[in-house]
Structure formats: C-alpha cells, structure tokens
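Complex shown without one protein chain; remaining protein chains in place.
The first chain written gets the first letter, and so on, giving A, B and C; residue counts start at 1 in each chain.
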Amino acid sequence: MQMPADAVPVLELDGLVRTFTTGGGLLRKGRSMTAVSDVSLRVAAGDIVGVVGESGCGKSTLARLAMRLIDPSAGRVLFEGRDVTQDHGPRLRPLRKKLQMVFQDPYSSLDPRFTLRDCLLEPFAALGETAPPGRVEALLDQVGLDRSFAGAYPHQLSGGQRQRVGIARALAYRPEVVVLDEPTASLDVSIQAQIIALLQELHRTSGLTYLFISHDLGLVRYFCTRIVVMYLGSVVEEMADPDAVPRHPYTAALMGSSFVPDPTERAQIVPLEGEIPSPFALPPGCPFAPRCARVQDRCRASRPALTQTTGASKVACFNPVEA
Amino acid sequence: MLLDVRDLSLRIGTVGLLDGLSFSVDRGEVLGLVGESGSGKSLTALALTGLAARMGATITAGSVVFDGTDLVGLKESAYRRLRGKRIGFITQNPMSALDALVTIGDQVDQVSRLHLGLSKRAARAHTVEILSRLRIPEAEVVARAYPHNLSGGMKQRVVIAMALAADPDLIIADEPTTALDVTVQAQIVMMLADLVRKRDLGLILITHDMSVVAQICDKVCVLYAGRVAESGPVRQIFAAPRHPYTEALIGCIPRDGMAPGSLRGIPGTVAAVSQYGADCCRFAPRCGRADARCRTQQPLPVVTGTGGMLACHHPVDSPVKEAADADAR
Amino acid sequence: MLGYVIRRILMLVPVFFAVSVVIFSMIHMLPGDPIENLLRVGSSPAQREALTAKYGLDRPLVEQYLLWMGNVLTGDLGTAIVQRRPVAQLVAQALPYSLTLGGLALCFSTVLGVVVGTIAASWRGSWLDQGLMGGVLFGSMLPNFWIGLLMILVFSVSLGWTPVSGARGWESLVLPVLTIGLGGTALVARVTRIAMIDTQGKDFVLLLHAKGVHPLTIQVRHVLRHALIPVVTILALRIGWILGGAVTVEVVFARPGLGSLLIKSLNQHDYPVVQASLLILAMAVMLGTLMGDLLQAAMDPRFRDSLT
Partner (left out) sequence: MSGTVHKTGILATIRRSVAWRALATIKGGVAGGFLLLVVLGAIFAPVLTPYDYDIQALTNAFQPPSLAHPMGTDEFGRDVLTRILYGARTSLSVSVVAISISLVFGMTLGAAAGYFGGRFDRMVMVVVDLTWSFPEILVALMLVAIIGPGVTGTLVAICVAYLAQFTRLTRSQVMALKTETYVEAARGLGASHAFILFRHLLPNCLGPVLVAGMLATGDAIILEATLGFFGLGAQPPTPSWGGMMSSGSGLLFKGPWIILFPGLCIALTVVAINLFGDVLLAKLDIRDRLRVV
C-alpha cells in the first residue's frame, strides 16, 4: 500500500490551522484557542491512516476540516490534487460523493424519526436523486444487517447495529475515502471488534481508503497502515510502519500507558506525570515540554519541526527516543 | 473474608437483573468485576452499598456478608453509618461526581466530620493531608477551589480522597477510569493498586476493560447479563479461560503482533433485560459452542479447582459434542 | 465580579433607551386625541392650538421624544393632560401600592413555591406530590381576575373577613397577594420540583449517599441549592408576570396602584401618564433581570468564574 513518492495522494491536508473563539460577549472579548495548528497530511489511495491522540488534541477537528464540514482558518484541503478549500454548498457535492464520514456516537447520528430505509435513502434524497432499486437492501447486506431491518427505527437497534447503519449510509455514494471518527469509542469491546472486522472486510473488498480517528493506540496499531500522533493540535509523530518503535517521547508514553491484557506481563507502568494543559494557554515551545521526561532547554524556547527519520516516518522532537 | 457475596439476586419491578452472583474479596486484594454494558456490574456496586433501593431495586435472595455481618436487610440508618466510613465508593464519571457549588475541601471534609467526628479545622488538615498523599500539588489551594477549576484526573483524585477520608476497609470503584484519557487512566489505576497494598484494603474494581484487570487485579469475576460466567484468580483466567465468553472477551483486545483480521469480536448483541431467559445460558445465542442444552437449561455455577466458579455446559477445554447442532444454528 | 456588575449595569443603558423609544412610538400610534377630551364644546380653533402647543404635541416626533427623554432624565415626567397634575406625582402616589403588592406577592410565591416544590420532589410520584402539584397548578390555570372576584365573594361578602376593596390596612393586601401569588407559586413550585428531580439523578448526589450523608442534609444543603439557580433565573425573567398580575388584580380590588393608573389613563388617552407608567414597569422588569443575573453569579461559582 506504499505509494510512490511522486503519486498524487487522494486526500491531502496542507498546513491546516483552525482556531476557535469562545465566550465572547457584547462588551467582552472572547478567548481563542488553536484546535489544529499547521497540520499537513497525505493520504494515499488504499491507505488506512490512523490519527491518535487524547482528548483535546484536535483529532476530531481535523476530521471535520478534512470533510470540509468546517472551514480552516488557514491551509488547504486537496482531493485528488484539486483544491477544495474554497468550495461551499452545492459546489462541494462532487467531493461529498467521494469523501464520506462515519461518526462516533451511533445514538445521535441517526434521525430518530427516520426508518433505516429513510436513513439509507437520505444520501440520494439530499441531492435530489432517486436511489437505484435494491440499493437499500444491497447496503444492508454489505454491512451485515438483516434486510428485515429496513423498516425499523433506530431506537429498536443496539449500538453496534446503529453503527452499521452509519457505515452503510457513508457507503451509499460508493465513496473513495471514508473518514472514521472514533467509530467504536462508544461501543462495548466485543462490538468494537465486530465493527473493526467489518471495516477491514470493506477495505479489502471495496478498495476504500480510511482516515481513522481514535484515542486507542493499540487499536490503531492493529488496524492502520500508517499512524499520525497528535498532541495539543500538532502532529508530533508520523509512523510509516505501525509496528515501529515510537520515537517521540509522547508516543512512547502513550504506549507505556496502555495496559496489556496479560497478567504475566505486568509492565512496571510509569504513568506520564500531569495532564494535558489548557489549549487556551499554550507554551511557546514544544507543547509536550511541560510533561516530557526528556525535555531540554531549547524545547521550551522553540517548537521542533516535523522532520524525517527513517523511511517515510517523521518526528517533531529535538531529543527523540533512540530507535 | 472481608466481603463475601453469596447468590445475590436482585430485581427492579418484575425484571430480575442480577441472578445468583457470588464473589468475595479480602483485605489487600483486588477483585475485578468485569462485564460489558448490560451485565449488571454497576447495579452490583449499588447493591453492595445499599443504594440499589434508591433505584427501586429489591434484593430477592442471597447474602452480602461484610466483616461478619450480613448487609442484606440491614436498616438504612445502620447502612448509612457503614457507607463512607467502612465502605468507600468511587463513581464512574469524575466530571459529574462532585457538587459544583461546594468547594473541594468542604466536600472531602464532610466525610471525616461525619464519620470521624473531626472538628472543622481538624477535618481540613486531614483533607489536605490526604490530597497531598494522592499527589495533588498545592493541596491547600486546591481545597479552596471549586470542582470546575480542576481537570478530570484531579477530580478523580478528589473522589478517591473522599472514599479514603474515613479510612475504610473496602473500596468499590465503578469504572473509575473510563471517562479519563489514556495517560491519566494509567496514573489513577496505578494509584489504586498502590493504595490497596499500602493500606491493606479490599478493592472491588468494576470495569469493562480486561487489560486493566490483567494489570492490577488478583481475582476476577466475569459477568454476563446479570449472571456470573466465570471467576477465579487472574493468572488462571487469562492463561486458560474456560468460559467461551471470557475467552472471546480477552480476544477482543487488539495486541501487538496480531495478524490483520484476527480480531473478530463476538457476534450478536446482549439481549435486552426484558428478554433475559431463565432456563438457558444467556450467552448461548452468541456462543459458538452452544447446543440445544444451552438453550433450555441454565448452566449452574460450579466451583472449580482454583477456587473460582464456572457456569458453562461446554467449557472451552471440553470437546464440543454437538458441534453439528451448533453449526445448524 | 465587580467588573461584571458594572458591565451588567452599563448594558442596561442601551436597553433602557431602546425600550423608551418603543414605548414612545407605541404611545404615539394610540388613537384618540387627548386634546379633544380637554376642550369644552364650542372652543375655538385658537384655543385648541394653544393647548396643543402647551403640551408640545405640534412639534416633530423626534423632537418630542428628545424633549421627553431629557425631562425624564431630570426627573420630570411631564404633566398629565386629563388629570392635570404632574405625572411624577401621580406615579409616586401609585408606586408604593404596587411595590408592596408586587413585593409581597413575589415573596409569597417564592417561599411557598420552593416549599411545595421541595416537598413534591422529595416524595416524587406519591399522592403528596400529585396532590400538592395538582392543587398549585390548578390554581395557576384560573383567570386572575376571576379568582379575585371569587375571593371577594367568599371572604369579603360572605364571611366578611377582609375588606372588599381599597387599600387601607394590611387586611386589604391579603386577597390581592393571594390572587397574584397563586400563579407565581405554581411557576416556582414547578421549576423547583423539576430542577430538584433533575439534580437528584446526578452522579454527585449518588456519591453523597455513598458518603453516608443523611438524606435530609443532601436534599436541603446540596439538591435544593442547585435547584434554586434555575428558580432565580426564571423568576428574574418572569418578574413581569407578577407585575402583569398586579395590573389586573389592582383593578379588581380597586387598589390605587400603577396598574389601575395605567388602565385608567389608557381609557382616557392620557399619553404622558401611560408613557411614564409603562417606562416604570419596564424599568422594574429590567431591574428584576439584573437582580437575577447578580444573584445567579453569587450562587454559582462556575458562572462567576466564566465572567473573568
């Protein structure tokens, strides 16, 4: 699945920045925070790119920027080499047909008044088209739901079943790229594994490309072909090989904090000290510096750039962990 | 035994939600109570603390023997003297576990003033001491702050401090880390494990995460749809799970070096509470080893060689006799 | 916090002017010519013009507004055209009656409403809950003036306990306060009950129980405290309801308050008085909202911290 260096990536994010302002009033200025700061990412056809990070790292904002659901404050979104950053409304429709999204919460992602048939016909209705006959049934088959579900309402379904509907809806246009925003985060582990297996199956049979957003490094390492680690809005590490040894101290800490389901391997976990600082008051240097065990003076003064290490892997650290 | 639960059954209205649960925990021991949503694990926590009645639940059978006394049928006022003093409780979501209008200090003080009869000043000193022992920086300042000033991990430490304030013998922690970030989750879990060792208390850790169980529990009790599927020492259960559900649950966690496609999950979903059957194995519809017997006869828990329990007609290490029947399903 | 108070008070200034413009323009859309009422039959056009000029009614509207506003800011509310007295005097006479009535009704409904709501929430679903809430809600659904008349019929006419009308002594306040208070009580009771039931389901209340705190302490010191925040909010927003109730009830009980003054002046097309009474009522509404916001800031540390 490795692309040649000169190939045009199917989805490219170039220097994306997004700031939010909150709490402004009539006589008061709001505070602004940078949710995503200068993130660039190239997704090649057939890739499963995992974006990992803890809450507030900007991974969901990044997903919505890539989907063109929100506008970036700076930077560009390119799809198959075409800049779609300035497109809005109807002009985005060609993109919508090729780029779809599955959302985290299967409970609120389906309209309670829609039957599953309505949900799966919505992609066509939204664009004023009529669905080809048998499409609903084909979609239900594709995600492993019984056809008799077509007339059911979402509240009659379990979380895992709803998430299958969410996936089917995203597949209705036969898209090329699907953004998966924590599609299993609100499901039980046994259901999470089902859904991941389904996604893997679809990837294999339909040649899809995924941008997979998750907080679970273990899951990402299992599922993805490439991993991007985010911390406080910035990419700190890009791993071309999911099994590679992490180079960034944050990735290493993230891995060290994940428990292994094996009591004979009781790791002497040394938890990372402190917590993620408020995104409203970012330190000037490396955002991870205040919690980093390998911190040096220059880390607090200036921000390390994302630089190539081995192969296509990159790390943004002045003092990376030795490979 | 510090806490010995035998055949605990509970219902809300006409629906039986817990059916014959048995487990025990001793001082210095961590028991993991594992299950997915709908397994009844949180309700079990409430039943043990006598709070299930607030949800309209009634205990219909069984005993909960705590340090020699049976808590089932205990008078509410007596139970109240136990709660917070001898049994500490840690809730799932630290974000909503604290009263937003009361300072951190006052909320922790409340416990020691109530149960230890400390004066206002003594209680505050006690609070600050506990908070700093839980590695909360500037504990005196934090004590004057309100919950919204603290991060999630800090709030969970405060909740733990409240559970510890009256120096209890047993702590029940209901998914204490589910709402927290991965790195913070590790901090809190290690802190709890450390407390059990240092203070010699019993800990019941309620969780859905088998990895957490593997890391800090001594014993584990796996629940499925309100019944015990399997229980026993952690090493034993992980090395050789005998209930198909336990085996599948462990297999649902992605690990390094797993081949792509090897994570399959468990087919189907947990039945709705109203659809719980009585005379059957409730896991049967999702089980690859189930046969006609599993669907008509409840597998009763049997004590195993390691002191644990197993409720299965066809455990993993037994040959599947009626494989054809299972396939036909 | 102090910054917030100042900011909040400053924000009232533009609102005040906006309200005054609205009231002024509405008044000038009113049909009926007050001068007509003043003229005797057979007056000459000259006399008419003189009167019109005297009350400034011949000047452009903008000028009339500025003149009025300038006077208002210096405390001069103009002269009543029909009643031929300074408006300030009329209003000053009426205001105490309305303030006592409104204030007492507010206190009555707050106290009774919170008590009823707390009891109902604590025994949720019981006959006590249903009886109390049903009774209070039933009372609030009845037309104000009708209850007033009914009470007069029962307590004054049949039983002779209270005066039929007028504003002498505290006895005359009982029925009006009860009449207005019923609606407010229902509102407060409803909000208190719902907010308390909401709060009772929160995790922190479960944890308080798990800490072994006495249920009564939890209910009063924690749950009620949370429930009072929405109560204050709704009361601040709906303080106008109480004032609105006062308007009708004052008429029914013939109390010489602002409401009676307003209705009387409306019927007489007495512009300056209507204008002034509405402005006073609007200011009361604005002050109520301000008090509510400040109270909320005092009660809720989250809200307080979001201000700085």
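We adopt the following convention: a contact is a pair of C-beta atoms (placed from the backbone, for glycine too) under 8 Å apart; a residue touches a chain by one contact, two chains touch by 3 or more.
What you see is a predicted model; the values in this text were computed from it and never measured.
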item	value
Selected from A:15, A:151, A:284 or A:311 as touching the chain missing from the view	A:151
Contacting the left-out chain in the complete assembly, out of A:71, A:111, A:137 or A:243	A:111
Which of C:149, C:174 or C:299 contacts the chain that the document leaves out	C:149
Contact footprint on chain A, counting only the chain that is left out	67, 69, 89-90, 92-93, 96-97, 100-101, 103-105, 108-113, 115, 122-123, 125-127, 144-146, 148-149, 151-153, 156, 161, 164, 166, 169, 173, 194
For chain C, the residues touching the chain missing from this view	15, 18-19, 22, 26, 29-31, 137-138, 141-146, 149-150, 152-153, 157, 191, 194, 230, 233-234, 237-241, 243-245, 247-248, 251-252, 262-263, 266, 274, 278, 281-282, 285-286, 288-289
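Just so it is clear, only the chains that are shown with their structure count from here on.
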item	value
Remotest chain, chain B as reference, centres from CA atoms	C
Centroid spacing, where centroids are CA-atom means, of chain A and chain C in whole angstrom	53
Whole-Å gap separating chain A and chain B, where each centre is the average of the chain's CA atoms	32
Residues of chain A engaged with two or more neighbouring chains	none
Residues within chain C bordering two or more other chains	none
Complex contact set, residues of chain A against chain B	54-55, 158, 160-161, 188-197, 200, 215-219, 221-223, 243, 253-254, 256-264, 266-267, 269, 271-273, 275-276
Parts of chain B lying in touch with chain C, wherever the complex brings them together	49, 51, 54, 80-85, 88-89, 91-93, 96-102, 110-111, 114-115, 146, 148-149, 159, 162
Chain B-touching residues of chain C, taken from the complex the two chains share	202-204, 206-214, 222, 225-226, 299-302, 305
